[in-house]
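Inspection log for the structure reproduced underneath, given as structure tokens.
Only one protein chain is missing; all other protein chains are in place.
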Amino acid sequence: MPKDSGIGASSKRREDVRFLTGAGNYTDDINIHGQAYVHFLRSDVAHGRIVSLDTSAAAAMPGVVRIFTGADFEGVGGLPCGWQVTDRHGQPMAEPGHPVLAQGKVRHVGDPIAAVVAESPEQARDAAEAIEAEIEELPAVIDMKAALAEGAAKVHDDLPSNLCYDWGFVEENKGAVDAAFAEAAHVTTLELVNNRLVANPMEPRVAIGDYARATGESTLYTTSQNPHVIRLLMGAFVLGIPEHKLRVVAPDVGGGFGSKIFHYAEEAFCTFAAKALARPVKWTSSRSEAFMSDAHGRDHVSKIELALDADNNFTALRTETYANMGAYLSTFAPSVPTWLHGTLMAGNYKTPLIYVNVKAVFTNTVPVDAYRGAGRPEATYQLERVIDKAARELGVDPIALRRQNFVTEFPYQTPVAVVYDTGDYNATMDKLEEIADIAGFAARRAESEARGKLRGLGVNCYIEACGIAPSNLVGQLGARAGLYDAATVRVNATGSISVMVGAHSHGQGHETAFPQVVAEMLGIDESMIEIVHGDSSKIPFGMGTYGSRSLAVCGSAMVRATEKIINKAKKIAAHLMEASEADIELKDGQFSVAGTDKSVAWGDVTLAAYVPHNYPLEDIEPGLEETAFYDPSNFTYPAGAYACEVEVDPETGKVTVERFSAADDFGNIVNPMIVSGQVHGGLGQGIGQALLENCAYDPETGQLLSASYMDYAMPRADDVPFYAVDHSCATPCTHNPLGVKGCGEAGAIGSPPSVVNAVIDALQSGGKAVTHIDMPMSPSRVWSAMQG
Amino acid sequence: MPEINMVVNGRSMRAEAEPRALLSDFLREDLSLTGTHVGCDTGQCGACVVHVDGVAVKSCNMLAVEAAGCEVSTIEGQAGPDGTLNALQQAFQDHHGLQCGFCTPGMVMSAAALLKENPTPSEAEVRAHLEGNLCRCTGYHNIVKAILAASGQDVSGIAAE
């Protein structure tokens, strides 16, 4: 019987009412009296030297308040990078400066050169067009391998080359891995591209800077997944504003998918300009601007090799990846191809020896950073594609080959540092075979073939490391921030509760799911609990939402804070009932004395805390408000098995996804409806990556070819089927209080390989000797592959 | 600047606007009806869909002056006077047809237009009708399901959770 409230209930989302009635409050919906508007003049060349910048004519245009250039930001900090990777030789990565407005050079199409603040957005744009910018165009480096070649133009003149770092993991294992390959009975090799993507939350970014002269306080309203991170980075590293004079508000945010984690130049600019001009300054990105200023995702070029013994056991794995950083290091960019990627190369398998090499490269393209899954999709894609290719080469069933090599005993120490606490990969594979009706595939294929279509089935597993992250561990790995989270539970006098959380909800449904947890713990109604998030002046210092961490980390903080509330409330209840604290039980919102019929209601205790007339003031303070910070002791490891069935039109190469099934182990589930929704969304993005989405640059000029929705193919409703998703196979996380693992990224991590595996299966069933097609598998690419 | 009059959600409204003002800007900036969203500048995303004289249009692809004298309905006018969600809005909530909410106003207005002309659409018809509405959060599963449910069709066979 499904629950109707508390943990495990599919409570309907309370936030929906405002979103369904047009009553949401997104950043662009905010207008502050007297605000001016900024338009950024952006580079239209990929690489160039700013010879001169004449703003005099533009400054005289109607409505112009002031024009800023890079010169105005001399002495102001650049945009910081939050993660330092150490290379194979123990040296720190190359870390170039990242000015708010370009200084000296422009390094990608879209790099901001100047900012015009005017009375209206159109006036700002009119004036931006009147700026006379003489830019000497330089050769652009776009292709990563070409960027590393001798004599290549340098993105950053002050660095020795375009190499950011050459990372080896685990460097000490390299020799043993190479030896295992020498002894292998079979080696499967695959070269592949993990296509560059644009996150494309439907809400473009917006920033509004405001400044109060009377108090000296700056406020930034921004489309962010983590207001406190922005406050820290922008206040401490860019603008030098102490925390108590800087407030960052992320109100309703229309999706993020990673792209709204990072601290962007426009945020710093609006905050800076608001103070300089003593008036609010607003920037609203157009979608076209978003394509050239939001951090992009993925963009890896890899070679992966899998060694097997004569019994088809995986004996070693070796990968070499070129990872595009773009022109500057975005906030968490260096961590994505390394610690979020190399540590997941073991996948669900007990491969004993693994070596991962990653060369991160600067190019004249938009910076690349985390996008839904961040590093883990790239690892999963390589691994699950090479396993599939191995199965085909060996003539064995791809599911059987996976099962044979599954990790089955936990905890499991991988050869790539991380320790899986729990899991049951055979269980999710069993469930997948059931919900995907794999037994019925042959009949469906026959039916497709009768219609002249090729049908393929692709399967893959995935594992991810979520609940980011143990601070002491990530500190050793180069993180420049802690990755705990925080929650304050404020019980009001009449028993209602406000919970202030560091996590930010921009589609995840925290406002509904988090109260379910507190309600369950206290035995009170969910409607008595409200979640407050997104305003650094209201919430404790938590690190925000990304890496499928909100419930596992912030939710755990909320549990700890609620436990403190319960402990204190029991003391108060014990006093009220003149009983021993040890005998107090809390059930269904009633405190009772064990073994008696004495009880007091939740509301009586909370009232006593705030009206402490009959209260143990000598022992405990009045009030009922507790804060907890939670720093996880390990990552969480959601895992699962996915299956995709496609039809390929052999005449056109058009691929249609006919069925998609996902069996996930997310540990315990708080709101199954929301969890399913998260998986659906991830699948949509993963299918998009596999079949449609491609952020492409002209390899010579560095012009962005997919610069709008006219050329960047977003998945639409008719590109995807209904999905079959299941999360009943639950091995609860062993180290957080809720036993939860996180579900936000799984769909995007787990789905691309099965789509590709399915297309290869379909083509081979049609007698085509195709072993790989790079994503996106557009009709043109599939057709070309079929031509041989 | 010309003054533009239109009836929005049953109320007569007016404001001055330049000829170049888009209907979406006019609604958002001049009438403070910020429920209509703008998610792109090439007319693809559909977050800005409203109804003008009863038909769905992309308000970011229409000049406000072109809607002068018209009846416009937006997401703000869909719920009952007491705030009760209409059947379509309620179905979106019941079936988790939205996450971040940004595309939702356009989705609801497009879906309303579909159900007006085709009261019991098939799954394929719903998906085809949403060609001009992008959602990045839901993978469309629960949007399609919600629209089918709002049309009174049994959706219990569609994978729920």
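In this document, chain identifiers A and B correspond to the written order of the chains, with residue numbering beginning at 1 in each.
Going forward, a residue touches a chain if its C-beta (ideal position, glycine included) is under 8 Å from a C-beta of that chain, and two chains touch if they have at least 3 such contacts.
Everything below uses one rule, namely that contacts and distances are computed from a predicted model.
Undergrad: Suppose you had to identify the omitted chain by its UniProt name; would it be "Cyclase", "Hydrolase TatD", "cytochrome-c oxidase" or "FAD binding domain-containing protein"?
TA: "FAD binding domain-containing protein"
Undergrad: Kindly name the visible chains that come into contact with the excluded chain.
TA: Taken over the complete structure, the missing chain's partners among displayed chains are A, B.
Undergrad: Among A:692, A:724, A:755 or A:775, which residue is in contact with the omitted chain in the full complex?
TA: Of the candidates A:692, A:724, A:755 or A:775, A:692 is in touch with the missing chain.
Undergrad: Would you mind spotting which of A:11, A:288 or A:460 touches the chain that isn't drawn?
TA: Considering all chains, including the one not shown, the answer is A:288.
Undergrad: Given the full complex, what residues of chain A touch the hidden partner chain?
TA: On the chain A side, contact with the omitted chain comes from 122, 125-126, 129, 288, 651-654, 692, 694, 696, 705-706, 709-714, 719, 778-780, 783-784.
Undergrad: Please output the residues of chain B touching the missing chain, sorted low to high.
TA: Counting over the whole complex, chain B touches the hidden chain at residues 2, 18-20, 22, 41-44, 46, 49, 55-58, 60-63, 65-66, 110, 113-114, 129, 131-133.
The criterion applied here is as follows: only the chains that are shown with their structure count from here on.
Undergrad: Just curious, how far off is chain B from chain A if you go by their C-alpha centres, in Å?
TA: Whole-Å distance between the two chain centres: 29.
Undergrad: Under the definition above, what is the set of chain B residues touching chain A in their complex?
TA: Chain B reaches chain A through residues 20, 28-29, 33-42, 44-45, 47, 74-76, 78-79, 83, 85, 89, 92-94, 96, 98-105, 108, 123-124, 126-128, 130-131, 133-145, 158-161.
Undergrad: Applying the document's contact rule, which stretches of chain A touch chain B when the two form their complex?
TA: Residues 10, 12-13, 15-24, 26, 28-29, 31, 122, 200-204, 252-255, 257, 286-288, 506-509, 672-677, 680-685, 687, 708-710, 714-718, 720, 722-725, 727, 747.
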